[in-house]
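Pasting in a structure now, in structure tokens, and then I'll have a few things to ask.
All protein chains but one are shown at their positions in the complex.
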Amino acid sequence: MKVGIIGAGRIGKVHAKNISMFVPEMEIKTIADPFMDEQTEAFAKKYKIAKVTKDAKEIINDPEIEAVLICSSTDTHSGYIIEAAKAGKHIFCEKPIDYDLKKVREAIDTAKKAGVKFQIGFCRRFDHNHHAVYKMVRDGKVGKVNIIKISSRDPQPPAIDYVKVSGGIFYDMMIHDFDMARFLAGSEVTEVNAVGSVLVDPLIGEAGDVDTAVVTLKFKNGAIGVIDNSRKAVYGYDQRVEVFGSKGCARNENDIPHTAVLFDEKGTCCENTYKIMWDRYTDAFVAEMQAFADAVGNDSETPVTGMDGLYPVLMAAAATKSLKEGRPVKISEVE
Amino acid sequence: MKVGIIGAGRIGKVHAKNISMFVPEMEIKTIADPFMDEQTEAFAKKYKIAKVTKDAKEIINDPEIEAVLICSSTDTHSGYIIEAAKAGKHIFCEKPIDYDLKKVREAIDTAKKAGVKFQIGFCRRFDHNHHAVYKMVRDGKVGKVNIIKISSRDPQPPAIDYVKVSGGIFYDMMIHDFDMARFLAGSEVTEVNAVGSVLVDPLIGEAGDVDTAVVTLKFKNGAIGVIDNSRKAVYGYDQRVEVFGSKGCARNENDIPHTAVLFDEKGTCCENTYKIMWDRYTDAFVAEMQAFADAVGNDSETPVTGMDGLYPVLMAAAATKSLKEGRPVKISEVE
Amino acid sequence: MKVGIIGAGRIGKVHAKNISMFVPEMEIKTIADPFMDEQTEAFAKKYKIAKVTKDAKEIINDPEIEAVLICSSTDTHSGYIIEAAKAGKHIFCEKPIDYDLKKVREAIDTAKKAGVKFQIGFCRRFDHNHHAVYKMVRDGKVGKVNIIKISSRDPQPPAIDYVKVSGGIFYDMMIHDFDMARFLAGSEVTEVNAVGSVLVDPLIGEAGDVDTAVVTLKFKNGAIGVIDNSRKAVYGYDQRVEVFGSKGCARNENDIPHTAVLFDEKGTCCENTYKIMWDRYTDAFVAEMQAFADAVGNDSETPVTGMDGLYPVLMAAAATKSLKEGRPVKISEVE
Partner (left out) sequence: MKVGIIGAGRIGKVHAKNISMFVPEMEIKTIADPFMDEQTEAFAKKYKIAKVTKDAKEIINDPEIEAVLICSSTDTHSGYIIEAAKAGKHIFCEKPIDYDLKKVREAIDTAKKAGVKFQIGFCRRFDHNHHAVYKMVRDGKVGKVNIIKISSRDPQPPAIDYVKVSGGIFYDMMIHDFDMARFLAGSEVTEVNAVGSVLVDPLIGEAGDVDTAVVTLKFKNGAIGVIDNSRKAVYGYDQRVEVFGSKGCARNENDIPHTAVLFDEKGTCCENTYKIMWDRYTDAFVAEMQAFADAVGNDSETPVTGMDGLYPVLMAAAATKSLKEGRPVKISEVE
């Protein structure tokens, strides 16, 4: 299966490398980026990508290419989805689909009508630790789900220029956790309440955003969820989930680079978790791409559908509104 | 120092036993309970308590008795506090002081005017694990506090008859966590938002209460807190706190009865945490009583003051209102 | 049941305190020590011990006293055992019974003929962690035992003057581990091979002893054991056992004072284990005394018999010979 990658930034290159090393079913024919440069050309050569171009159309109009990976900036997602779908290509698109709910729906509808596979890049569903918790829940090990807790803290805040265009912490960062909450609960969220503060960097506040946020979720089935986000955890990329139910509780801890422990006069110490997303979610990026290849290859449903792309955006919209208005907001208010 | 204990129920007996075994500075002269029976008389004999009576007045009017432990039902607390304070006796009172804020304030004022020591039974402050987290926070190890998370889950819901008179989950159960949140944050709560569900037992819902609740807290200093409670955790008495700040994160785990681990074909397993509060907080009950003895003996401030008894009641009142009205409630609305 | 304690050193006082606080079946009538001083008299008063004396005979000849705790120096053990047994008193004796095997056997025989209960102070059998491993083994959780590993390291070497009279590391320190090995294996040791070094303090070497030793054990049933000892572990009192068998492996870790963990820029750290034996084995000392009281009270076999006192001395003798001669030594060579 020949694929094209639109967007040769960090995430586009990670997918390209993973496909070339670990997904034998796929062959990257073309990588497109308006800012194509020598470094990317060298990258393409190293990973045996046949063609580089500044024009995404050369992917979309290439009849040999069966599937497209959309790794460009968020504002271009829905446009490329629609074009690719109309060209009959299967689509893998990075999250979020768009900040504009109308555009999100239009993209989903177009893909649906075109009958192409459509997968959203919520990579954490494929992480070995989170997935193990999910499997415990799905296998009934915790019984009926009562409480879901998610901690998700970045090691460093992004650059202020990025913060300004990011859509805010709920669209940019917590959107992964909104997806994780739905994934773990097996039920839809009906209401959110957001609390936020500027505790990490006043510039984030000046940019109109918060850097620390706690959001509570009500699920249709009565379960309650709570997500906490911080833009800065000095000890690393902190990513834990906990699902508490009638029969037990499933929790995961962060990965650490090794299991060695030192016992000395000062105490008992081991290494911190990873500080870089790519180190932490190495296996997840490979697994999501393999899953996409499988869905296309076996003509089966993708594990993260277009609708799975829509709901977290609704939750982000409701959380944004909740924070602004200081009250719980129903998902139905933003639909 | 001679002391009297009003109320010979479970908690009264625990304090009596602890004093007799571990607090050499104190000698229990009298224990009073309107339902005094043979079993309690035998208990008193075993722990060398000189006198048993049905009438708390025999403690309050006894000039030899310097300090009173009020371990009777909540509705009698404020009355006994006022009487004991007027009689010039130092007071240790179980939580909560009262559900009625006016009575709480009156009790505090009376004790203050009388110049007696006044300590509230928020025993968890003295737990070795929670206290170690507190010490890390106080010693600046986590830097500025940004997020506080508390999980507090009981192994079994109380009897429905108790639920009906308990004042609700916020006054009865989460009040400990409200205290813990203030203790760890070193800042006052300004607003709470409560979410609750009946997921454990429909009878609890019929009794007008919830059995699962998540409350978010806004602190004056911008920090955010979140507490989750469940009336039933099948794996034991689950009591964990986490304080996340600018320099790090302090967390504790539950105690387990032993450190033995079995590795076999099925996996790697160790024992559950305790299922019984008295086993889990053994050391805390001893330590709080020792602290009370020290405060009286050294004429120093008690580590949990009357005002520390008031604030959690305010938080419980706000949480109750928030759950009912489906909106965040400021502490100032219930004061 | 009235008891007398011979020897008011550290361990005698620990037993006295534990009995007075936690073993209601026993009442200490007399405590005897040739170096009786004011401090011990004050101690006796505090714990309501009726009588203090310099003369152990006042215990042995007291018809009211049913049981004797022998907590004096090792060289006096067998003499007191024989006298107490002849006086018909039940006996709890600290380990080791004696360094001289003839005396050990004579003490055991006398106690047996007298028909008195006889328990040896191998307290670690009663430790919550070691006992949990033992229980897993006994319950068949690890299947047939193949390998037993014991690490036992002291936080600090004893004073050189003590080292000189201690009988050497095998009699003084590893004797506990010899007992533990037998306890866990459920089989007798047939051969030992000892390796030793002076790595902690050259003065220990000058005193004719080693401070670091590894001993391998062959058990009658084919299982293999290995014990490592060090006189100095800077991180605390390190006491771990591991039993590996056909169905699994049971291991324990050290206790730590609390479960709080700090995650910061430097890593993930928790507190060290205890540095003081009395802190580490608090519960074990209480449990062994309760077990002795039970054996006497119920006229049942003690959980650590005289023969259990003999075998570790045989193993120490064999290990001492093995180290000296640089070859494996059969237990039958030293019997």
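Letters are used for the chains, namely A, B and C, taken in the order the chains are written, and counting of residues starts over at 1 for each.
One rule holds in what follows: a contact is a pair of C-beta atoms (placed from the backbone, for glycine too) under 8 Å apart; a residue touches a chain by one contact, two chains touch by 3 or more.
In this text the structure is predicted, and so the values were computed from the model without any measurement.
Here one chain is not drawn; of A:41, A:188, A:271 or A:294, the residue touching it is A:271. In the complete complex, the residue from C:4, C:121, C:157 or C:248 that touches the missing chain is C:248. If you put the hidden chain back, the residue from A:261, A:276 or A:307 that touches it is A:261. Chain A meets the missing chain through residues 21-22, 24, 46, 128-129, 131-133, 136, 141-142, 247-255, 257-265, 271.
Counting the whole complex, the residues of chain B in touch with the unshown chain are 234-236, 238, 256, 263-272. Residues touching the missing chain, restricted to chain C, are 144, 146-147, 149, 151, 153, 193, 195-200, 212-214, 216, 218, 222-226, 228, 230, 232-235, 238, 244, 246-249, 326-328 (touch as defined at the top).
We take it that only the chains that are shown with their structure count from here on.
Innermost chain of the displayed assembly, by C-alpha centre distance to the whole-protein C-alpha centre, is B. Chain A and chain C have CA centres that are 58 Å apart.
Between the CA-based centres of chain B and chain C the separation comes to 40 Å, rounded to the whole angstrom. Within chain B, the positions touching two or more other chains are listed as 247-249.
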